[in-house]
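Taken from a larger complex, these chains appear in their original positions, while the remainder are omitted.
We call the chains A and B, going by the order they appear; numbering starts again at 1 in every chain.
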Amino acid sequence: MTEIGIGIIGGGYMGKAHAVAMSAVGAVFDTALRPRLEMVCATNLASAEKYRAAYGFARACDDWRTLVDDPRVEAIIIASPQETHRAIAEAAFALNKPVFCEKPLGASLEDSRAMVAAAQGQISMTGFNYIRTPASQFARQLVADGAIGDVIWFRGEHTEDFYADPSLPPTWRAHGDANGCMGDLAPHMVNGALALVGPITSLCAEVETVHKDRPGGAVTNDDQGQFMCRFENGAMGHLFFSRVAHGRKMGYAYEITGTKGAIRFDQEDQNALWLYQMDEPEATRGFRKILTGPAHPDYAPFCQGPGHGTGYQDQIIIEARDFLQAIATRKEVWPTFRDGMLVNQIIAAAMASATTKSWINVADV
Amino acid sequence: MTEIGIGIIGGGYMGKAHAVAMSAVGAVFDTALRPRLEMVCATNLASAEKYRAAYGFARACDDWRTLVDDPRVEAIIIASPQETHRAIAEAAFALNKPVFCEKPLGASLEDSRAMVAAAQGQISMTGFNYIRTPASQFARQLVADGAIGDVIWFRGEHTEDFYADPSLPPTWRAHGDANGCMGDLAPHMVNGALALVGPITSLCAEVETVHKDRPGGAVTNDDQGQFMCRFENGAMGHLFFSRVAHGRKMGYAYEITGTKGAIRFDQEDQNALWLYQMDEPEATRGFRKILTGPAHPDYAPFCQGPGHGTGYQDQIIIEARDFLQAIATRKEVWPTFRDGMLVNQIIAAAMASATTKSWINVADV
């Protein structure tokens, strides 16, 4: 058992998730590298100290440079807002330290490209956790294995309703492209689409702010957006994103239709995958509700019983396992910064398309 | 009780459905006019005679003109292929006979416009049955009453899989725009979208033939299509249509998001409507699965018990009631030929948009 010192920048929503994941991952996956919670960083020392105590880190700091430079911090997790990602990653790579960065990779496509450049020869990883559920990993495998034939149609959405109530005031979420619906929610499902079906070559988008005025001021970024697209393999697609979709709490959902069958999934019931295959007799044909279990990727380490179910936190534990493994083997694990950047590229293309109201080639962005 | 002589052109899928509906409607709805199955027409006398005997018509013929001209035929139902609709309707209206025409109204927008012109001052009706389930009628009412606030998003689909198997040979369905997926399946959901949310002002579409070569020859019309759109009230929308969507048997489904709540419906479970309203306490908020019952439009005449459920045939009976009522009161019942034409217009706009790969104003078509 070799220890590795982990430094996490940010102790909020995702900082905590990664701290918990790093505490549990060794026992869950019997990893070669065993994380030691070395240092946590936040905007001020008081909150950093609070996170340290709560999550069990050895030390706290309020300047990410301190953390990055610290010799006992051997791997870095960026769980701070999108605008901070690039500078931190560049500094860490300069010291040859592995970096896991929360989505979206950069606050802009430019940032992401710079981050990919900096990551050359380094261990990098981007935080797309939803594609890591046993169900979605299995869906990916089914598609790759041809279980539903050639994909002809993909529909994906990432919809939530945390901003659906028009009477909510404008917070920091209401400003900055990177915090809008396209910047913040779209990356998960764009990554999902790329993982499940392959590269997107062209698209035509619409993006809008539904609630332009909130009590307390204007909203300057987007509430919902959609695009039609073509995948490299010829499949037709559609993606929709919303933070104002009443009733949707974790609407990461997709349907994939192939020439031989179809798959359906909704993250709100994350332990079920629906599979239809045409080669059953007509009378007994139907979508099969498959409950995840030890027969599916990365499930067994959490529980020996099928249908017992994994949850949100477990996705982050799976990411932690992958990051540790990449470090231990010096072989990058999908999705790397490059994969994170490709997502930013699609989103940049969508924003451009929405402005010109026309189809756009992703390669041109 | 006043009798009315009904003539039906076509004795196939829909001809039968209307014959059954006209047999049952009087008893179900206690209608003022009571239909008498007077004459059925088909392409040849043998099949027309077979339909006559099976459905209980008094007479049969193989020329629709005979039927239209017959003095005992007082109202006409067109249940023959789309290319025949216009000529029949024009002839019937010329004799001041009420006409119910199956969807799509005309085989083309031009046909539909001519039919609307001919229908001036006459009783006309178009056969959009799916919007007539108690659930969808209730959804329409909820939206109109503001139960979910202002609509900000509409997603609809009409997807089936009868042509999903690539090894099926090309039949007549494989040729002619009016028989393609856009011509044949799209009208139901386009009508649904218009009914639920209001006029569509602009759209951007994609249409394609997935299985271009089938054993026996080429396919010359479309298998699937989609469009993004804007409604007059500002709502963003997306519609998808497919006849090659494995697993979907009657995928007439929609979700409507408003500023105060949301509605979801899937025709494959046609007796359930899902309603989310934000004004419940957070802990007990959720989509409510409402089973249709006597509290919902047009349900009670079929059954006094909620949750007992109506089916496909019952939709046609509801249409029959409306048609008879329009005749009896000389007041047209929605959807008239004008409403049928508006659907053709959207589809024509979508086909044009798909060709130019650009946004298009519906009014320009």
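Just so it is clear, contacts are C-beta pairs under 8 Å (C-beta built on N, C-alpha and C of every residue); 3 or more make two chains touch, one makes a residue touch a chain.
All values reported here derive from a predicted model rather than from experimental measurement.
Visitor: What is the total copy count for the complex if 2 chains are drawn?
Guide: Every protein chain is the same sequence, and there are 4 of them overall.
Following the convention adopted for this analysis, only the chains that are shown with their structure count from here on.
Visitor: How many angstrom between the C-alpha centroids of subunit B and subunit A?
Guide: One centre to the other, that is 41 Å.
Visitor: Per the contact definition, I'd like the list of subunit A residues that touch subunit B in the complex.
Guide: Answer in residue numbers: 148, 152-153, 155, 164-166, 204, 206, 208, 210-211, 224, 226-228, 236, 238, 240, 242, 244-248, 257-262, 264, 276, 278, 286-287, 357-359.
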